[in-house]
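Not every chain of the complex is shown here; the ones you see sit where they belong.
Chain naming follows the written order as A, B and C, and within any one chain the residues start at number 1.
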Amino acid sequence: MMNTTPRLPFLQPLLSLSLLIIIWQVLASTLNTVVLPSPLLVFDALIAALSSGELQHHLGITLYRLAISFFIAMLLGTAIGVALGRHQKTNAFFDSWLVILLNIPALVTIILCYIWFGLIETAAIFAVVVNKLPNVIVTIREGARNLDEELLEMAEAYQFGPLKTLSQVILPQLYPYIMASARTGLALIWKIVLVVELLGRSDGMGYQIHLFFQLFDITSIMAYTVSFIIIIQLIEMMVLQPLDKKSQRWK
Amino acid sequence: MNTLNIDIKSKAFTTADKHTVTVIEDLQFKLSNNEFVCIIGPSGCGKTSLLNIIAGLDKRFSGSVSLSEAGTQFKTSYIFQNPRLLPWRTVLENIQLASNEQANNDTKIIQLLQRLGLADSLNSYPHHLSLGMQRRVALARGFYRESDILLMDEPLVSLDPPTARKARTLLIELWQQQARNVLFVTHDLDEAIELADRLIFISSSPSHVVADIKVDIARGERSAKNIEQFKQQLSSQRTDIAHLM
Amino acid sequence: ASTPNEIRISVLQFGTINWTLQTILQNQLDTKNGFSLKIQALASSQASKIALQADAADMIAADWTWVARQRGNTADYLFAAYSSSAGSLMVPAQSTITSIDDLANKKLGIAGGALDKNWLLLRALALKNGQDLDQQVKKVFAAPPLLNQLIQQGELDALINFWHYSARLKAKGYREIIGLHDIIRQLGVNKTVPILGYVFRQQWADKQAHTINAFLTASRQASDLLCSSEQHWQAILPLTRTNDPSTQQLLRKNYCAGRVSHFQQADIQAISDIYAILANGPGGDKLLGSVKQLDTKLFWSGKPH
């Protein structure tokens, strides 16, 4: 694989986004339905939502929930995933728990959390974590099962100890799995947060989007979605991609 | 370090189709007095398996690897048959990580690397080095770490003769500075005679010791000529191991 | 794209409209009135709105507030009144709350979110009494069934929910503080207006006016059957999804009370007045869009436009 770094790192995304917007515009004007508003309409709605300050409020709250549950789920999930991936017996025992946790409908966990904890913030965040956690575990577990045994032997022979082995030998090898988890995880958590907010919060993007949905106001839904995607795209460009580059330096 | 007793009754592997293959059977020898021992045996006879057992990496064997003074622990350095460097760490970091000291002595590492011809590669990543260079880094890593026993699995293959020569000199020097037992696997009899106090010849698998020969040339006098002579003598006297040379 | 005289209608499986529709089918009221009915049961009211948009249904059920808002977006929907059943504000039997003035600092559950018409009208009424509920109560927005559960767990002090959820609470001994129609009356509109109706595209209606009128007749006949005949009521009883006789009775009572027999100019006028109250009240612009005046053409007049 070539490691050619493009001279203008922002040119490519810009071009590709423009193309996407053009496709969107063409589709919108040929179909001409309320369901697919044109980019301009959405942009107007976005500006309106911004200038009323509403968007910032809800976006902020959702991002806050997203951030907390993301970090909890990633940390916990990586720890459990490594443990299960390395200890076949523990895994054989807990595997079915994991299958169950993975496949309980979000609806069920969310309702249970709300009923048990009440309609409070903790319940919402807990519900999101419960929904994301098994995905992280399963992905990291696959990675932990496929570690390079030669390097692990080296670490053992040189008596690295558990901490050094984890940080210097295991985690670097899990990097692609962690990144896959993080990238799909941000998206998944965002989708779960939407449902969590819909079912029992009085603020946040999910709450708002559902209000718009009741009014069938697709334009506003799109505007809110666009604002969120911009944030994620920024995280991708400012955090994840530089991280990729840094951690792949040795290749 | 006190005497290390190696007594492997049997080491077996299970293959993918569930067969059991015994690789080592009744292999015994002792290591003591900071000896330098070379192990010679055909490819696939179980030399690497043996070193793995001694290093404590493989616990699934019957028999024992024990010290004469029970209860004491020993520290190993292991130079594997392939480099096994951490790809995401530079040469310097790889060596630092392997040390069990609290504070690293970077000057010492740099000196070591210099003598192995790697002065320029201090901050390179392993992937950016040739295989021979990676092997030398692995050498430096094994040498740098303080240990009671140094295990080396064909460490000098893939090196050009001048570099290999330098590495041998360095090895002997370090061994004399910081006395410890050395187990050195090699296929090169000349090299073995040049380095070792004792040569242990191992049969093909299921392997056991077939000959344990003292190299009685003084360390100062191991010239090419004397080595050649020792070899001649050995092959004429010990026809039973001629097929291993 | 449907065959002549056919109506494809998408409704909630356990919604009250489905009681009526099933009765139509069970008694062949559709063929008797000269049309054929095809019911597509869906699991959420949003799903039926998508179905209408996707042209997978000719007719759905919705509030006139929603229709008004959609007309603002150039969707040419029409509304034919069906029921005036409406939600209410409920509290536990032993609650100290006796009127909306007692709601201050209480935990109030609100179904349907911040733009629910029950909530907006309640706020308008409170404002008229000099009280800003939006500031003064602890609002809890959540899904209707979840709210019903939470008030039973004592997590809520009061709850505004949709009428069939309120009815279930009432059967459990919960007390109604005020219903939507009382709120409207106190706001100065002295008429019990329909809330829910059948909604369909104008384009389709223009071609199917006869079928629609036949359908509306059948719908009224079916409702009357349900309210007058025990046998017919028993036939749809499984759709109420409750085994408790008192709840069943309450549901039937409310259902029958909500029937709309005539829809006249006076109703349109009253709805226009309510619309004006909503539009000028808190949150109304969001619910109804920028149109401050009800477009009265949205009501089905019985003939093509």
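In this section, a contact is a pair of C-beta atoms (placed from the backbone, for glycine too) under 8 Å apart; a residue touches a chain by one contact, two chains touch by 3 or more.
In this text the structure is predicted, and so the values were computed from the model without any measurement.
Novice: What is the full stoichiometry, given one copy per chain type is shown?
Specialist: Overall, the assembly in this file has the formula A x2, B x2, C x1.
We adopt the following convention: only the chains that are shown with their structure count from here on.
Novice: How are the chains arranged in terms of who touches whom: line, ring, star, complete or other?
Specialist: Topology of the interface graph: linear, an open chain of contacts.
Novice: If you average all the Cα positions, which chain's own average lands nearest?
Specialist: The most central chain, going by mean C-alpha position, is A.
Novice: I'd like to verify one number: the distance from the centre of chain B to the centre of chain C, where each centre is the average of its C-alpha atoms, in whole angstrom.
Specialist: Here the centre of chain C sits 85 Å away from the centre of chain B.
Novice: With centres defined as the mean C-alpha position, give me the chain A-chain C separation in Å.
Specialist: 38
Novice: Find the geometric centre of each of chain A and chain B from their Cα atoms only, then give the gap between the two centres in Å, rounded to an integer.
Specialist: Inter-chain centre distance comes to 49 Å.
Novice: Which residues belonging to chain A are in contact with no fewer than two other chains?
Specialist: none
Novice: Would you pick out the residues of chain C that each touch at least 2 other chains?
Specialist: none
Novice: In their complex, what parts of chain A are in touch with chain C?
Specialist: Per the stated touch rule, the residues are 33-35, 111, 114-115, 118-119, 198-202, 207, 210-211, 213-217.
Novice: Which chain B residues qualify as touching chain A in the complex?
Specialist: Going by the criterion above, the answer is residues 52, 55-57, 75-78, 80, 82, 84, 86-89, 97-98, 100, 125-127, 141, 145.
Novice: Which residues, counting only chain A, touch chain B once they are in their complex?
Specialist: Contacts found on chain A: 150-151, 153-154, 156-160, 164, 168-169, 172, 247, 249-251.
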